[in-house]
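Supplied in structure tokens, the structure appears directly below.
All protein chains but one are shown in place.
And then subunit A:
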Amino acid sequence: MDHTTPHEISGRRDETTTRNQPTMSSGDLHLDGAALILSLPEDVLALISAHLRPRDLLALSATSRRLRDALYGGGADKAWLAQCRRLLPSPPHLLAWRAAAGGSSLAVCRFLHSAAPLLGALWAHQNPELGNLVAAVPGFLSVVAARAIPQELSPRLRWAPVFELLADAHGRPAILFLHGHQPADLFPARLSSLQPHANVLFLEAQTDQDPIASSSHQFPRLAFGDRRRLLDSLVAACRVTLPPDLVAAPLFARSEDDLPVLAARREAMLRLHREAGGGMVCTTEVEGLLEAKKKGEPTPLPSNGGERIRLRRSLSAVAGYVRNSLRQMVTRSVSANSRAEYVDTKHLPLADFLHNGESVGLSLRGARVRLSTYRAWPSMHDNRFALYKLTLQAPMPGREYAGLWGGTFGWPPGRPEDECKPRKALFFLLLSYEVDSEGKLLLIATKVLEGTHYVVHPNGSSMFIARMCEPSTEAFPWQTDGESRNVDVERGFAGEGIANGYGFRYPGSKPGSLFVLQDGQLAFVWRETGAVLTLQRLNLEELMKKGERVPALQPVPNFAYLTKSYSNVFTGFPGSSASPRVLLDLASPLVAAPSHPLAPPGCGTAAQAWLLKPGFLPTSDLLKGHRAAYSNCSSSSVTKNGRGITATTCRMDDGLAVVVIAG
């Protein structure tokens, strides 16, 4: 069986690999290897496929006509189904997806492969600082990006849709919609490109002359104001509406019962996208909208759209950190400083961009960009309509606590079904591991969602850091939990918890300990104050499935809310039914809880104040019936409105205007 024959492989560069692999024997000179492969039953092909990637199956199918006929299509559907299962280990109703893709597992596989960079990651922007966490989860032959909004702990997680990416009949990720304020509204767009290891998602506009996967993207070269106006105009021009019977349909299957309505919704969305030409709008129409905007534009617009987040961690802020962190921070701040922070003055004129083609439309681009991170939080531009990837580390031996956790402050730990009023603020933390400059393993808890009404620390702050090699010397303060069960502490680690530092942007830290409790709960206890943060692992996808959909903002801010905000912009004024949109434009309500830094001592829940953007005046409707008193305003001026209610505008230390209504 060792004869070398004319059909033996010869001239291969790598002889060693061929030696270990079977070749055709001399007795089978006329036997095409294709016949061997074709003789395999479909089930066996599927087993082999489970060890391969899509490209391998495709390469095999490209070798000859017979193999192409056999493997590229219905005959090898099980092999492609095996690929789908490999790409999405917990496949949500894959067979229903296959049916929606015309019975082709190959099309489903193509979609899963192309959309993979979105899944399994969390996406966020720096602003709003309370958190704006977006998770991309499988929908129905689609990927649904939904945002968990800042909220209190409750039985159902509240989330708002951001965008949806659907597969076309061939499995291409060609159908994209942004979500906007009304639940029936959809804003068609296109996916311009999605790189395999994309870490930023950009919301852009694309003319029809832009090659889809071109590297010469013109949109980023526009000035910020032009970008914003162009996106707003496109949103106004391309809006479509779902048929009324599908408006209340779910976006992902909560059970098999949802599948028929999801299939119907998909059909409707495909039709809407096709009829809207993919959301492409005639250039002349866009120019008209831009002109109209220019003339009728209300003033003033938030001016801090172009403000850059200062990344420099000054040495004075560092003083609160332990020595290790100090060293690490100084090295990081050097690299952060050296990153270019200039505003590019050589902008592309908007007219030039538009005249590149005959129509222009919204687009999403997923790119791999050089990002510096500090403690698991990427440094972000704040004048780009973009979402940045937060990497989810998978738990592994020695790093068991990696992943997404959620919890509340206080003991006993909050439970979703608790009926206490007020409900506890829900915190989401991303736990990840890093090795510090001395080679020691640290567990870092990055805050990604905060359920208070007014944020205490920036989005992405390290709520605590625990040193894995240093057991805690403190005892866990409580013996029993809320249900009078004994508390079983398995382990304790020493570390630091976040504390007030030098202003909002530079938090400090104070010593504390991380305890691992029975049933996998974590609890971080601040030593001085005795404050405790209890955490449980979260399955965000499951929570969203069982959760409650709430309305989205307008499409562009719903994607990335670029105006600086420290309160919850994702909810309207509680209890108000009248034009929440107006309120969102003008103000965000603030309820100063007694523990909040801004609340004067002794104030109860009766104290209320309004946060207005600079330059806005309160209307009488907003002020009706409110009573409050603050005593520590640094400056004040008095304005009166027609109803005779006195309003005092105070400037606070961090530059916000707080309106105090008296009488």
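The definition used in the following text is that a residue touches a chain if its C-beta (ideal position, glycine included) is under 8 Å from a C-beta of that chain, and two chains touch if they have at least 3 such contacts; residues count from 1.
One rule holds in what follows: contacts and distances are computed from a predicted model.
Participant: Considering only the chain that is not displayed, what protein name does its UniProt record carry among "SKP1-like protein", "Integrator complex subunit 13", "Signal recognition particle 54 kDa protein 1" or "AP-5 complex subunit beta-1"?
Facilitator: So the chain that does not appear here would be "SKP1-like protein", according to UniProt.
Participant: In the complete assembly, which of A:G120, A:P155 or A:P196 touches the absent chain?
Facilitator: A:P196
Participant: Out of A:H93, A:H113 or A:R384, which touches the unshown chain?
Facilitator: A:H113
Participant: In the whole complex, not just what's shown, which of A:L47, A:L119, A:V489 or A:A531 touches the removed chain?
Facilitator: Hidden-chain contact among the options goes to A:L47.
Participant: For review purposes, identify every residue of subunit A that touches the missing chain, sorted by number.
Facilitator: 1-2, 7, 9, 12, 20-25, 28, 31-34, 36-37, 39-41, 43-44, 47-56, 58-60, 62-65, 67-68, 110, 113-114, 172, 195-197
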